[in-house]
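Sharing a structure, written as C-alpha cells. Questions coming.
Only a portion of the chains appears, each positioned as in the full assembly.
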Amino acid sequence: MEYNVKDLSLAEQGRKQIEWAEMHMPALMSIRKEFAESKPLKGIRIAAVLHVTKETAALMRTLKEAGAEIWLAGSNPLSTQDDVAASLVKHDGIHVFAWKGENEKEYYDNIEAIIKPEPNVVMDDGADLHAVIHEKHRDLKILGGTEETTTGVVRLKAMEEQGVLLYPVIAVNNAFTKYLFDNRFGTGQSAIDGLLRATNVLIAGKVAVVAGYGWVGRGIASRLRGMGARVIVVEVSSLRALEALMDGFDVMPMKEAAKVGDIFITATGNINVISREHFPLMKNGAILANAGHFNVEIDVKGLKEMAVSYRTIRPYTEEYTLSNGNKLYLLAEGRLVNLAAAEGHPSEVMDLSFSNQALSVKYIVENRSKLERKVYNVPSEIDERVAYLKLKGMGIEIDSMTEEQKEYAKQWKYGT
Amino acid sequence: MEYNVKDLSLAEQGRKQIEWAEMHMPALMSIRKEFAESKPLKGIRIAAVLHVTKETAALMRTLKEAGAEIWLAGSNPLSTQDDVAASLVKHDGIHVFAWKGENEKEYYDNIEAIIKPEPNVVMDDGADLHAVIHEKHRDLKILGGTEETTTGVVRLKAMEEQGVLLYPVIAVNNAFTKYLFDNRFGTGQSAIDGLLRATNVLIAGKVAVVAGYGWVGRGIASRLRGMGARVIVVEVSSLRALEALMDGFDVMPMKEAAKVGDIFITATGNINVISREHFPLMKNGAILANAGHFNVEIDVKGLKEMAVSYRTIRPYTEEYTLSNGNKLYLLAEGRLVNLAAAEGHPSEVMDLSFSNQALSVKYIVENRSKLERKVYNVPSEIDERVAYLKLKGMGIEIDSMTEEQKEYAKQWKYGT
C-alpha cells in the first residue's frame, strides 16, 4: 500500500485520538452507520487535501465505510497530526501522504501523489488541490469536488466566472451548519485556546483588538468578552461596524486600536491588516495573532525588518524588539493560531462540517449526471439534516409545526 | 391649509417630543442637512401612511426640508400621538389626517384625504395605502413608493407576481440597517421595557421562554439573559435550534418549557404557539406576552374559554384563573407588548429605518425613468450609507481598505 507518513509506530496513540474525536461527533457517526449499510461510495476513489487531524480521520473512516478508496494529503505544512496519519494508514488502509513540518516542495509533492491514482471525487480545504488539478491535470475525469473554506470558495467562484472550472464543486463552507458553527463557535473557542497555550496570559482586564467582524471575528470577540476582556472591533464595512457597536463592542480604526490593545487577533481574510504603520504605535508586551486562513493578515516580513532583534521566548511565541525598546509577541509566525498553537477546531464543530462533507460527496456521486461545472451551495435538505442529526446526538428535542401553523405560514392575507 | 387632527393646542408638547426624537436620530439629521441644501424633492408631493409618532415626524420634516409637499395619515387607528400630529400641522405645515382612536371609516377616510391631492410618491407601513390606490385610484400617476413592513412587502410581492403592481416599490423593510437593528436591538429592548412597565417583576432568577429564534427572538433572548434570566428557546427549525443551543440557551419543545417557565414571550410570526394544550401545564403566576406583529401567537380566545374567571390586575396585565386554581397573566391582550405596554422602538432604531426611507424616496425620484413596476430591495449603497451616517453621528470612525487590500480582495491566486 502506498503512503508517506512520519512514523507508523505512532498508530496506537493516533487510534485513541480518533476514538476521542468520534465520541464527540455524533452526527457523523450516525451517517457512518447509515453509509455502512448502504455503501453509497462503492467503487469511488477520493483524493482529499485536508488538515490531517483526528476529526478528518473520522471523516475518512466514514467515507471508507461507505465503500470509497481514499488518498489523503495535508492542507497545511504544519497541521498534520503524525499519530493520526499513522493510524489511518495502519488501521484503516487509507493512503496518507502528510507529516508535520513539510517544506513547500514536499507539500506539493504530496498533492501530486494523491492526484496520481486519478480520483473520481476531490475534497479540498483552501483550493490548492483544485488549483493544481486545473493547472496541471486538466484531462482528469472528475465527477465533482467539495471545498471546505471561504477562501477556497472565492477562488473557485472566480474560476467559475471565468468559465474555466472543470467540474462541479459543492461549497461545503456555505452550509449554514458549516460556516456558522465552524467559524463562529469553532474558531471562536480554538483561537482563545491557541492564545492561552501559546502565552498563558490572563485575558480578564486586557484590551483585545479583533480585526474583522465576519463570523470568525464575531466568534472570537464574543469569547474574548466571555473571558473578561474589553474588546475593540476594527472593520472596513460600515454595516458590520455598526453591528459590532450595537453588540456592545468598541469600534475604531487600527491606528487608534494599536495604541491601546494588549492582544490583537486578525480575522479579515485580507492582507496587511496589521502592518508597518501599526507596530511602532503598540504597547510594550502587545501580543499579535492571526485567526484568518492565510498568514498574510499580519505583515510578518515588515515586523522582522523593523525589529532590532527577535527570539523564540516560548513555543509558538516570538519576541520582536523594536528600536523604541518595546517588545511585541507574534504567535505561530502569523499563521492560524488555533491550528498552530492549539488543536484546531474541536471535534464537535468538525462533526457539522464533515457531516456536510460526507453527505455532499454522496450527493455528487448520486447526482453526477445532473451537476454542471459550477460552484453549488450545499443543498438545504443536507444542511437541515445535519442540524437535525446533531441535535438528536446531543439529546435535544424540538417542536415541529402543527398543520394549522404550516397553513398559516403559507398565507399572508391578514390586514391591519 | 388642509388637515384633520385632534387638538392643535397640543402642538408645543408635540414639538418637544419631536426634538427629543431628533436628538437621537443623527443619521436622519445629517440627511436633512444635505437635503436642505440640494432640495432633491422639489415639486414632489408625497402621501404617507405611517404611525404618526415623534420619529415619523422627524422623517416628514426631513422630506419637507428636501422640498416636498407632505400629506400624512396614520397606519394604525391607535398609534397616533396627537401632540406630534398637532405640531406637524402647526409648526411644519404638514397636512396631517390622523388622531388616536379613529374608527374604521375614519381610518379609510383619512387615507382617501391624502390620496386626493394626487401624490407623486407614496410611503406606506402595512400596505393599506398601496392597497387603496390599487383598488380605487388606478389612474394616478405615481413615480414609486416605499413599504416599511415585512407584512406589507409580502402583499406587494404577491401583487408583483400577479402582474398588477402599478408602480415601483422599494422594500425598506429588507434593508440590513432596517431589519437587523429594528428587530434585534429595537424589539429586543422594548419587549423588556414593555414587560417591566406592565408587571415590574424581577427578571433575575426567573426562567424565561422565548418562542422563535429569528431576529426578534434572539434580540429578546439576549436581553433577557442580560437582565439575569435563565432563557429557554423554543423553535421548529433544527438550524435555529442548534444555533440557540450553541449560543448557550436551553432548547426544548413548548410542552416541556410550559412546565418550567415564569415568563413566556412569543416571536415566531406564527399562530397558536402557546395554546390550549400548554396553559394547564404552566406554573401558577406565569406571565404571557407576545412580541410578534400580530396577536395570533398566544391563543387568547382559548385562554378565555378555559379560564374560570379573569380580571385586570394591573394596567396591561390580565389575570386568568384556570380550573386547576393556577393564575396566568396575559400582557396587553396578546398584542405587541413593546408597542402596547411601552413606547415601541427607541428613536435610535427608527433613525436607521427612516434614513432608508428618506434616501429611498430620493432614489425613486432620481431614477424614475429607470425603475420598473417591481418590488426592489433598498440599493446596497443606500444601506451602507445609512450605516456610515449612523456611525458618524455616533462619533465612530472606521478603517477603509487600502489599495493593496482592495486588490487582494479581488484576486484568488495566492497559495498557502
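Letters A and B name the chains as they come in the text, with residue numbers starting at 1 for each one.
Everything below uses one rule, namely that a residue touches a chain if its C-beta (ideal position, glycine included) is under 8 Å from a C-beta of that chain, and two chains touch if they have at least 3 such contacts.
None of these values were measured; they are calculated from a predicted model.
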>> For validation: placed chains = 2, all identical. Expected total copies in the complex?
In response: 4
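FYI, only the chains that are shown with their structure count from here on.
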> Cα superposition of subunit A onto subunit B: how big is the rotation, rounded to the nearest 5°?
Replying inline: 180
> Per the centroid of Cα atoms for each chain, what is the distance between subunit A and subunit B, given in Å?
Replying inline: 38
>> Residue numbers of subunit A touching subunit B in their complex, please.
In response: 75-77, 107, 126-128, 131, 154-155, 158-159, 176-177, 180-181, 184-185, 234-239, 241-243, 245-246, 251-254, 256, 269-273, 294, 296, 383-384, 387-388, 390-391, 394, 396-402, 404-405, 408-409, 412, 414-416
